[in-house]
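Here's a structure for you.
Yeah, one chain of the complex is gone here, protein chain that is, but the others are all in their spots.
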Amino acid sequence: MIATRSEKYVGHLFLLALMVFTVLPFVSIFVTALHPSGSLPSGLEWPDQPQWGNFLEAFRVAEMGELVVSSSLIVLGVVPVSLVLATMAGFAIGLLRIPGARWLLLLFIFGLTLPFEGIVIPLYYLAREIGILNTRFAIVLPLIGLFMPFGVFWMRAHFANMPVEVTESARVDGASTWDLFRRIHLPLARGPIASLAILLSIWTWNQFLLALVLVEDPTQRTMAGALGAFQGHYATDIPLLCAGTIVILLPTFLVFIVLQRQLVTALLQGSVKG
Amino acid sequence: MKPDSQPPTGPASSDRPILPRRRVGRRRRLDGSGLAGWLFAAPALIMYGLFVLQPLLLTIQYSFYNWDGVGPGEWVGFANYVRVFTDPDLLGPIFNSFRLLIFFSVIPVTLGVVAASLIHRIASSRFGSAATTVIFLPQVIPLVASGIIWGWLLARPGVVNQVLEAIGLERIARAWLGDFGTALPAVGMIGIWVLLGFCTVLLQTGMAKIDPELYEAARLDGAGWWAELRAVTLPGIRYEIGVCLTVTAIAALAAFDIVYVSTGGGPGRATTVPGIKIYIEAFLQRRVGLASALAVALVFLVLAVILPVQRLTREDRT
Partner (left out) sequence: MPWGNRRLAWRGAFRSRGILALVAVLLAACVGPGAQSTTTSAPEQPTTTAAEATGTTQDSPSTTEMLAEGPSCGTEEVVLNAYFETGFDLPFELADEFSAQFPNVSWDIKQDQFTNLMNATPRLLSGDNPPDLIRLPSMVSLVHDGLLKNLDDYAAAFGWDQWPQSQLLQNRVAEDGTRGSGSLYAMGLNHSLTGVFYNKELADQIGMTEPPTTVEEFDALLAEAKARGLQPIMAWNATASGGGLAFPLQHLMAAYGPIEPINEWIFQKPGANINTESNLAAAEHLQRWIEAGYFPEDVNAIEYTDANARFRGGEGVFIFNGDWENAVYDGEMGDNVGFFLFPPLEEGGQLAAMSAPLTFGIAAGAPNADCAAFFFNWVATNEAARQINVDVGGSNPGGPADLPVPPASAPITNETLAAGAEVAKANGQMDFIANATGAIFAEGWTPELQEMVGGLQDAAGLLEAVQAEYESQLER
C-alpha cells in the first residue's frame, strides 16, 4: 500500500500512545509498591529509598506459598479432567458425527454465551447440599462443567478438520472406535490439546466470582480470589497492596512472556476456528 | 464457557468463538458412531449438565419463588420479574450495563480495528509485534488485578490526575471512581484497557487472511491507509469484528470482577451492574428469588444482544 510519510508518522505515534496507555498502569503500581509501607504516595513518584522489601513482605502476608499451592491444586483438578472430557466429546461430535451431534454442539455453544451470574446462586446451594462448600471441590467441579462448552467446541473444530482419509484407512485396518481415538487421533491432536491446556490453566488461575462465593478461606481459593481477599485486608496500605498485586500477577505474567507466541495464537484460534 | 469469572473479559472469554460457521458438504457418518460415539460424549455432557444446565434450570425455578435461602420458598409467579422491570433499583443496573457496552465493546473494537490495521499495513514488523505483545498484556492478568491497579490510578493522588496536572488540566482532576459523572466511564476505561489487546490481536489475524491481491488492487487505485481500510480491510474482517463484538458485549453485560473491586457499585448506584446486584440481592439481602429473576433476565439480555450480531456477521459468508 502507499503509506504517505504523514500516515506512517501518525500511525506509529498512535500505536506508541496505545502502548504507553497499556504500560503506564503497570509502571505506576510498580513505583508505588516501592514506597514505604503505610504511606500515601502520589501516582508516579520515585521513592527516595525504594523499599524492595515490600515485595517480600507482601509475599509473606499474602501467604503466597500457600496460594501457589492452592491455585495449582485447583488447576490440577480442573485442567486434566477437562482436557480428557472435552477431547472425547470433541472427537464424538467432530469426527464420529454421532446422531444428534448438531444439537449437542448447539447445546454446548449455548453455554459459551452464559454469564456466570446466571448459575452462581444455585451453585452455592448445590455445593452446600453435597457438602463441598468451602472446599476446593466447590471451584473444581463447576469449573470443569463450565469449561466444557469451550473445550468441546475447540476440540470439535480440530477433529472436524481432520482429513477423512486418516480415519478411513484406519477403519480399513479394522481399528475399533477406541483404537481410532487412542492410537490414531489422540497423538494427532497434541497441539490443540496443549493450547487448550494453557488457556484453561490461565482461566482457572484467574477465576474470581466462583472463588468469592463458594470458598471463604482465601488460602483455598484461586489466585484471583485470593487477591480479592488481599485487597480487603490491605486496602488501607496502598504500597503493600500494590506490591501484593504485583506478586500475585507475576506467575501468569511470566508464563505469558515465556509462552507468548503460543499463547496468543491459542487465544485467537478459538475465536476464529470452526 | 466463560471460563473466566466474568466472562469474557479475561483472557477467558477471549476466545470464545461464538457460533461456528456452518461447514458445507457434510461427510458421511462413520460406522459405530451410534452408541459407542455417545459414550465418548457422555462424560462431558454429564459434567456440563450437572454444573451448568442444572444450575441454570434451578435459577429459573428460584426466580418464581420468594425465598430467603432458608425455610420453604413461596411461589410468587412472575412477581420477581415484574419487579426487575419496574423497580428503578433493578432497572438501573441493566441500563448501566448497556452504557458499559460503549466502553467495553464499541471503543475497544474501534480502536482495535485502527491499531490492527496500522500494525498490519504500516508498522515495521518488529515494532508491530512489540506493539501487539504490549497491548495484549492486560489480557493475561486477573480482572481483579486490573480493577485494583486502576482503582489506584484513578484515585485522587493517582497517575491520571498527575498527568492532568502536568498538562495544566488540574481543574478537571478528581476522584474519578467516586464522582457520579465519571465513575461509570472510569470503570469503562478499565474495560478498554483490558479488552483492547484481545480485539487488536484477533482483528490482526483476520487481516492476515485477506488476499494480498486486494491490497495490490487498492494500491493501483492509489488508495491511502484510510481508503484501503474502508475498501479492503473492513469488509475482509467482518467475521472477526463480529466475534470481537460478541465477546466484548458479554464482558460488558456480565461484568463483575472489575466493578466489584474498583467501585463496589458506587458512588450511589452509579456503577451497579447486574452482576453486582445479583450478588448483593442473593447473598446480602437474601432475596434469592429476586436475584435469580435478575440473573435469568441477564441471560436473556446477553442472548438478545449477541444474536443479532451473529446474524450480521454471518450473512454473507456462506
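For clarity, chains are labelled A and B in written order, and residue numbers in each chain start from 1.
As a working rule, a residue touches a chain if its C-beta (ideal position, glycine included) is under 8 Å from a C-beta of that chain, and two chains touch if they have at least 3 such contacts.
None of the values given here were measured: they were computed from a predicted structure.
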item: Identified contact with the non-displayed chain, of B:A175, B:L214, B:L234 or B:L307; value: B:A175
item: Missing-partner contacts on chain A, residue numbers; value: 40, 124-126, 128-137, 141, 213, 216-218, 220, 229, 232-233, 235-236
item: Touch residues of chain B, complete complex, unshown partner; value: 49-50, 54, 58, 61-62, 65-73, 155-156, 174-175, 177-180, 263-270, 279-280, 283-287
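Keep this in mind: only the chains that are shown with their structure count from here on.
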item: Mean-CA-position distance for chain B and chain A (Å); value: 15
item: Chain B residues within the chain A interface of the complex; value: 1-7, 10-12, 14-21, 23, 26-27, 29-34, 36-38, 40-41, 43-45, 47-52, 54-56, 58-59, 62, 69, 111, 114-115, 118-119, 121-123, 127-128, 130-145, 148-150, 152-153, 157-162, 193, 196-198, 201-202, 205-206, 215, 218-219, 222-225, 228, 239-240, 243, 247, 250, 253-254, 256-257, 260-261, 274-275, 278-279, 282-283, 288, 291-292, 295-296, 298-299, 302-303, 306
item: Complex contacts: residues of chain A adjacent to chain B; value: 1-4, 7-8, 11-12, 14-15, 18-19, 21-26, 28-29, 32, 40-44, 84-86, 88-89, 91-93, 95-99, 104-105, 107-109, 111-126, 141-153, 157, 160, 164, 167, 171, 176-178, 181, 199-200, 202-213, 223-224, 227-228, 231, 238, 241-242, 245, 248-249, 252-253, 255-256, 260, 263-264, 267-274
